[in-house]
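The complex is shown incomplete by one protein chain, all other protein chains being positioned as in the whole.
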Amino acid sequence: MKIRLGMIGGGQGAYIGAIHRMAAALDGLYELTAGAFSSDAEKSRATGQLLGLAPDRVYASYQELLAQEQQRPEAERVQVVAIVTPNHLHFEPARQALESGFHVILDKPMTFSLAEAKQLQQVAAGSGKKLCLTHTYSGYPMVKEARQLVAAGTFGPIRKVYVEYPQGWLSAFEEGGDNKQAAWRTDPARSGVAGAMGDIGTHAFNLLEYVTGLQVERLCADINVVVPGRRLDDDGAVLLKLSGGASGVLVATQVAAGEENNVRIRAYGERGGFDWQQADANTLLVRWPDRPAEIRRTGTGYVGSFAQHNARTPAGHPEGYLEAFANLYRNFALTLQAELAGQPAPPEALDYPSLEEGVRGMAFIENVIASGHSDQKWTDFAV
Amino acid sequence: MKIRLGMIGGGQGAYIGAIHRMAAALDGLYELTAGAFSSDAEKSRATGQLLGLAPDRVYASYQELLAQEQQRPEAERVQVVAIVTPNHLHFEPARQALESGFHVILDKPMTFSLAEAKQLQQVAAGSGKKLCLTHTYSGYPMVKEARQLVAAGTFGPIRKVYVEYPQGWLSAFEEGGDNKQAAWRTDPARSGVAGAMGDIGTHAFNLLEYVTGLQVERLCADINVVVPGRRLDDDGAVLLKLSGGASGVLVATQVAAGEENNVRIRAYGERGGFDWQQADANTLLVRWPDRPAEIRRTGTGYVGSFAQHNARTPAGHPEGYLEAFANLYRNFALTLQAELAGQPAPPEALDYPSLEEGVRGMAFIENVIASGHSDQKWTDFAV
Amino acid sequence: MKIRLGMIGGGQGAYIGAIHRMAAALDGLYELTAGAFSSDAEKSRATGQLLGLAPDRVYASYQELLAQEQQRPEAERVQVVAIVTPNHLHFEPARQALESGFHVILDKPMTFSLAEAKQLQQVAAGSGKKLCLTHTYSGYPMVKEARQLVAAGTFGPIRKVYVEYPQGWLSAFEEGGDNKQAAWRTDPARSGVAGAMGDIGTHAFNLLEYVTGLQVERLCADINVVVPGRRLDDDGAVLLKLSGGASGVLVATQVAAGEENNVRIRAYGERGGFDWQQADANTLLVRWPDRPAEIRRTGTGYVGSFAQHNARTPAGHPEGYLEAFANLYRNFALTLQAELAGQPAPPEALDYPSLEEGVRGMAFIENVIASGHSDQKWTDFAV
Partner (left out) sequence: MKIRLGMIGGGQGAYIGAIHRMAAALDGLYELTAGAFSSDAEKSRATGQLLGLAPDRVYASYQELLAQEQQRPEAERVQVVAIVTPNHLHFEPARQALESGFHVILDKPMTFSLAEAKQLQQVAAGSGKKLCLTHTYSGYPMVKEARQLVAAGTFGPIRKVYVEYPQGWLSAFEEGGDNKQAAWRTDPARSGVAGAMGDIGTHAFNLLEYVTGLQVERLCADINVVVPGRRLDDDGAVLLKLSGGASGVLVATQVAAGEENNVRIRAYGERGGFDWQQADANTLLVRWPDRPAEIRRTGTGYVGSFAQHNARTPAGHPEGYLEAFANLYRNFALTLQAELAGQPAPPEALDYPSLEEGVRGMAFIENVIASGHSDQKWTDFAV
């Protein structure tokens, strides 16, 4: 049985809503059943129609969606709510959805502020419901392969990490025109205290902690507003001190003119290291001090259980961003199905970003911006 | 409204059936409504259940599917039948589906023999129904970009083409064990007169004719059975003479140990050339005699209308094999929807492989195998 | 003591003469002592002056160089003559040099015709002098690594080989202007029976036989003159049957607009294969059927003795075309020095192309052109 999915946000023209819908659809595990696609009732209705939803499952507001779906018979009502609104509209829908008995899939960053994130964590704990936070890049098979290799001690303890997320799309003052994505992402009222650091810095941060299993303990940030007139940071670089004595560098920028979205992570222990980048997402380059580097590839027989579990096609048939995104949806579905079946989910299915990652992501945003304003070199990573 | 899809073949464990289902699901344009997933009725039933189909839409044979669906009210019955069986089971289901009033999506190569292909072409012409043949690689945005650049005369007339499809998965005698894919693909009774040339050579051939807009007129083939005991070719190389005076080389092998599926095409005119390969599918490398080579990328604003139409995510978020496959499904759906709406479909939607490509693909198989057996240098490409 | 080198050809403006001089200089093993740089005495003199040669060691003709140097005391006269003239001026200088008691370094292809090549082989055998033929690409460390891996049986017997040499510099009718390189290379009176096949096809052929240790036994060629007005082939593709039952494809073209000089070879046995290309010359990609591909690199500690011997810098500091060329000069020098010292040269030093390779290269040219003119599919490789 497919899991019934309701969506909050994602009206026509929204970027991330369409991505979520494709990710949910790919593996046939979800059925988009209901939606409050816009705070504009007419727009919500039109989107619902376009998507082929039954008219009575298309709502004018998320409150209405939650209230009405709760009334429906259990076998009919949505089981999971996906929230794909801008950052300032994450907390309330998520909180209410959890308290109304729905599982939640939430776009990142988790909330508008760290305080909200911690509150949401408590709400979730009390609700008995689960939350999946869509840190897409952790869904790539070769990212999971890297994590599994690190966790197995393949490289020895990680000593150095470099993570970067260079974009170029905000090289000019895009928010001055009619670019809606640029408008809300550079608006403190909708994005929060951070621009680039919230939008893509959090992805880099999550990737680092996810793959290495280490935690940021202190940081030192250079946060910049490069484009004149911009109200939030569009560029930053951060020195990191990590648990276990490692150090790292995190770079995120939206003014690297001509760059697309080549998020990349490299890490090194005494016995070797690895290199992964989205531009060549199905390759994990593994380097050794004294023998040839290896090219590990999605879809092969020799990769670990996590990479195997998160791939769909034979080696050499590239899996991309939507497949990585779909892996989050798929693992969340498998976890919920296991719960419904009263069976334990395998570790590969349980491997999706959740509340802890969300809280730490929001802590990153607040700490990194604080460090950017500070004259002190090192800022403790406070959660 | 979603298009109602029935599937013939694709029971649990089948490779290509699962691919078709994901491709159909990705864009939310189809609803898998019915299926005859196996000639084993129980297996068909089990697959249908797993996929969440209504039990009365799961059939024990394709004949039953066609007959029963035809009986259903128009608003309910499947509109398109996807046929994902081995080659020897393409023609009959496809013929009957067309004659029963269903559109058809058919896995490649189109049929078991050229004679069947030509017959199917006639049947289709008489039926008024449409057929989409899933030559996946023609669905990649950057392949379409190459085609559009060539068609616009960007490089001048194409003079030289290299196309290759190296695989390594049949380097050993896999059909000796329990590898089902290897078993049927190396079996003349199920695969046809060709092994590698039918399985992947046809993809290379289609890619060549699709991108360059040229036709093979003569060929000279070296066809080999490399692995002892194998009953069909597992390797071949073909010299080509193309319309307009161009020449080319086509290589397809399944014994290139360690190779995955890096199908690649390069072509050159007097004013420039291009290079595309599946391993870096979102890049089209364009070379010029007297200025820097260009890296054209999926999802950017500067690519042509066909590449734009066939992409879903912003540049740098890789689209892969499933997205390319889904483009075939999507364009076919858009074409059918336009027809239903009584409107002309845009050229970008009409751009999917169909009967003509299928007939030429089968002609390639028969001509190339004939040339392989011939002592004569050049064999005319007979259709 | 440095080896005293005389040069025939290579006047100012000549391409390959300057390359030879840099290759000879790099390792400090040769001293350019004498030269007949041009058949134009004044030009020869001017070149000699520019190069800082003593005026009495600069000659107006190669005959004069050979005659006069022979007169000089043994401790003073040149020991090796490098011949860097166009193809039609290879045989006579080389023959006379050998007969006059000089070792010879000769640019490829060895001669103007196969008959000349075989004659030169006899002359050399009678002279007791050695000859080094500058098939540059065999000098790359990672090419030698590939050869050593193949020879050790790492991949099992080689079953399939692809070699290609795509260039674009003759995409237009360059010989119509003042491009001297284009002029002689497309002129049957100076280049011989072949254009592209002689200029770069021979390199590809040599690379194939050198790396795989196999010999071409039969071939089937498609030889083309693509650019109107051109007098020799500028494009070709060749199907190959190799010793031991392997097959191959050789491609060489000078009309691949925008291509530089990315000569590439791939070969596969049952247990694995390799991939080398000049554009990434310090990498040898080694593929396995069941484990990650390996990236072998120049200058590392894990490569074999031949790759070690032919490298100068630590890994990651790229060695290029001149270093590969210099390896030929260096190995020839080490061989001559060992001979002078009455000691056996190590196999790594003895590893430079010589007469046998030269004769087979000329046979390739004549056979491939003959096959191009033939209606018969397979042409036996006659030497």
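Note that the chains are named A, B and C in the order they appear, and that numbering of residues resets to 1 at the start of each chain.
Here is the rule we use: a contact is a pair of C-beta atoms (placed from the backbone, for glycine too) under 8 Å apart; a residue touches a chain by one contact, two chains touch by 3 or more.
These figures come from a predicted structure and were not determined experimentally.
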Chains still shown that are in contact with the chain withheld from the display: A, B, C
Among B:Val286, B:Leu322 or B:Leu336, the residue in touch with the chain that has been omitted: B:Val286
Listed residues C:Glu99, C:Asp187 or C:Asp280, member touching the removed chain: C:Asp280
Touch criterion as defined above, residue of A:Ala54, A:Ala189 or A:Ala257 at the omitted chain: A:Ala257
Which of C:Ile19, C:Ala34 or C:Ile158 contacts the chain that the document leaves out: C:Ile19
Residue ranges of chain B at the interface with the undisplayed chain: 285-286, 290-297, 300-302
Absent chain, residues of chain C that touch it: 1-2, 15, 18-19, 21-22, 25-28, 32, 51-52, 167, 169, 259-262, 278-281, 297, 299-300, 312-323
Contact footprint on chain A, counting only the chain that is left out: 155, 159-160, 162, 164, 166, 168, 171-172, 220, 222, 224, 226, 235, 237, 239, 241, 247, 249, 251, 253, 255-259, 266, 268-273, 286-289, 293, 374-378
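By our rule, only the chains that are shown with their structure count from here on.
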Approximate Å spacing (C-alpha centroids) for the pair chain A, chain C: 55
Where chain B and chain C are represented by their mean Cα positions, the distance between them in whole Å: 43
Computed distance of Cα centres, chain B from chain A, in Å: 34
Where chain A touches two or more other chains, by residue: 297, 300
